[in-house]
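See below for the structure under consideration.
In this view, the complex is presented without one of its protein chains, the others remaining in place.
Now for subunit A:
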């Protein structure tokens, strides 16, 4: 939380754009808070048969000092929610490939802190809600008359306690579902819209989701309270020396729970709670994914850092890279003048620096994906699951995870990849320079945790623990996700968290494995999500889709707009890169589970776009090749590419794909 304000933050984009967007989204959430509170007040005091009394009571309540105080508290809650959004959001979802990995994510200390904060925020909001509702919910202690002696003592108000505990429960379930449904994954819409229409369009969905989620939570909480409600009740009453009034019906009984008014207030307050949180998430998503227009070239040297050719290869800030790629895709389709800038030559010298930088970056992104897919296919056993042991010696695992760690690790590039890569391995990793200082900082506190990657341990020179549990839990997927889960930072912070590129499969030597009952059980646990490995491979494919769109549209536009022929020189490499990627993608979809579609998700705020990214990538790839072949037509025969690639392109020319 504090780290994001740290002076180490040197990326101009985070400072100047992302921070302001986050601030604006939080400001709007705060501004919308009085409106939602007013609606909540109206609904909570609803009386069908006394409308005038109802309205006047609500107006009176809205101007009362207690409501103002609640509003101030709620503003604090929204602020914290907004900061959590900024801190936790991710553009590449973390996809747990096994149930163990999911469990690891849920039990992660960072996640525990998150859950704890959300629990207390939920309690706080429920306290505000119960004060606002008033009546029997307003205070924890109420005076009551003891039956035998007749004297007035302070008794526990179980209704108040019920709502407070419901708030804590909803806070926890929000935090839990946030992990399970990837609530903090921010996806980009296929179309561009202004912020206000987008907000308006999403608002009904948010209302629906919060009501449904609140009803689910209310049901679950009522069941939980029915069975275990006496525990907190006796504990609170004993610590606060509050009597339990035996004359009123206890709530952890059937008749106590079947109180329509109680359930109504519970679900209304729950909807209010969820709506406030979801709205903050929605506004944050809308603001962060708003398109940003980077200049293609600048006349001033001090702005050169912020130009598209310089920004695209920048790997430290994922959000900047994504927005730059999105901007590239947009300019290639919509803006003639900016396309001409891309095709222009540098003033002294006449070099096509802009085009070279942009196309080179796109190509390296795409060939990195090709490499990843090829490595995955090599690693996959015939049953479609990653071979956990044999994969450990896989070339890919060595090159992707270890190469970033230290230069001394042997990096064995896959020999079949003849495509020259400017940045071998993942481009989303941090640059090699300053890796040590960058990597050790976030990872150090987590070294004792059982889920972190051995690569990281090697990095800081720690001996790997050899406990049997440790050995068995080291599923490739857990470890692959390890650095990401444990890092106390997001991609937005420059050089801190390298999202481990998927399909990196470092695992401990097989000799460490002690087959035991526990190990076998864990083995079963971790082999339950077969489709997830395919999803994880394409987790960041939105970037590839934009690169494909941008590249193909620029190449197609160059047919008539490129005056100096700068695109011609790179056309062979672009075409062969696309064809090689197509072959790799085709082979990937032949794997079992790769082409199975995910089921429809029920209404939830979690974004499940990542589940279908691989299909979107395949479609975008084919469209990109078609775009180039239809605009160049038979001229492609004059392009110097290999015979097999030409054969494949001929299929596209004849529309046989």
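Basically, contacts are C-beta pairs under 8 Å (C-beta built on N, C-alpha and C of every residue); 3 or more make two chains touch, one makes a residue touch a chain; residues count from 1.
The definition used in the following text is that contacts and distances are computed from a predicted model.
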Write down which listed name, "Two-component response regulator", "Aladin", "Cytochrome c oxidase subunit 7A2, mitochondrial" or "Probable DNA primase large subunit", is the UniProt protein name of the chain that is not shown.
-> "Aladin"
Among the options A:189, A:249, A:293 or A:563, the absent chain makes contact with A:189
Contact residues on subunit A toward the hidden chain run 189-194, 197, 201, 333-334, 549, 553, 556, 559-560, 568-573, 597, 609, 612-613, 615-616, 618-620, 622-623, 626-627, 630-640, 652, 654-657
